[in-house]
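On to subunit A.
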Amino acid sequence: MLDLFFIIQKLILVSAVLAITLVIAMYTTYAERKLAAFFQDRVGPNRAGPFGILQPLADGLKFMFKEAFIPANANKFLFVLGPSISMIAACMACGVIPWGSSLMIMGHEVPLQIADLNVGVLYLFGVVSLGVYGIMIGGWASNNKYALLSTIRASSQMISYEIAMGIALIALTLSTGTLSLKEIVSLQHGGHWNVWVQPLGFIIFIICAFAETNRMPFDLPECETELVGGYHTEYSGMQLGFYLFAEYINMFVSSTVMAALYFGGFNFPFLNSLGLSHNLVTLLGVGVFFAKIFALMFFFIWIRWTIPRFRYDQLMRLGWKVLMPLAIFNMLVTAVLILL
Partner candidate 1 sequence: MTTAEATSLLQPFQDQFRTSIVSVDTSSDMVTITIDKASVIPVFKFLYSEAGLSFQFLTDLCGIHFPDQNPPVLGVVYHLHSLTRNIRLRIKTFTPVSEPTVPSLTPVFESANWMERETYDFFGILFEGHPNLIRILNMDEMTDFPMRKEFPLEDTTRSDKDDTFFGRKQNNAL
Partner candidate 2 sequence: MILGLFCFLSLLTIMSALSVILSRNPVYSVLSLILCFFSIAGHYILLSAPFLAVVHIIVYAGAIMVLFLFVIMLMMRTSDVGLTSWVKRIGSFFVVGVLGVTIVALMQRGTLVLPRYLASVEGSVSSLGRVLFGQYAIPFELSTILFLSAVVGVVMLGKKS
């Protein structure tokens, strides 16, 4: 039966995870602006608060008090629904991430994971594939041609890259033999990271992750120079804020997933030989996990400010003709190696 402690513990965990996700997403915007500036010999936002650290708050507050404009010929219900779906889909993925092993509190073992689904990887995959609805619905409801074009791009891009991503994941599950994220992470202790086992799979996965989060060089749905604002062309105020926010949450979630699946999650070498208490090791593990996540997010940002973007047809070609065969090849090789 569900006891009170369990409920409280999960409630706290859920709210903590959500809060941390939101704060990190918020500050990712700041990091992106600041890093972009540094990559470009500039200084970046520095006027809102010391070093500009209040910049995301300023943006958020501004969004809240900005007129939320609904175009006259838009479908009002869907127009409002779109950004919310984006946001919810982005947040939902956090539920199965093992943030750390477990804490011992008052004799209870508290796992730092909201839900340990035994099909966690598939759950993640399913949730990620839902994110496109927000874009599609919002873009279509705007009744704007740029938004519609962007919707077309977004949905076809998502579908195409999901396939390669899924196959890369299959190869990964072949080698780990489980679909539970927690087990996948704990299998990687002591530096036995999956990235060494599945290097090609990881490369495919990270490319697909870029595509799924609409980040450069795959940011076709919202590329400014072609489609103005893409699907959010007609959005203003907090609804726009949701969209922009969802993008950063997605980026955070993908980094988290990659860190968990390929970089050992909260594992770090020699964690058991330090002779520290269980809780301390767990906390250190959480720290290490976040360090990995931030490193990956830095990579996302770094790539964005370096390379040009693909063209729509080239993106499709890359997805279908390069990544998918590669992923299948990778899967077959993995399967053969396991059989041997």
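Observations on the model:
Just so we're on the same page, a contact is a pair of C-beta atoms (placed from the backbone, for glycine too) under 8 Å apart; a residue touches a chain by one contact, two chains touch by 3 or more; residues count from 1.
These made the cut because all candidates are chains of the complex that A comes from, given by their letters.
Keep in mind that this is a model prediction, so the values were computed, not measured.
Going through 1 or 2, you find that the chain touching subunit A in this complex is 2. By the touch criterion stated above, subunit A contacts candidate 2 in their complex at residues 73-75, 78, 117-119, 122-123, 125-126, 129-130, 132-133, 136-137, 140-143, 148, 151-152, 155-156, 158-159, 162, 166, 179.
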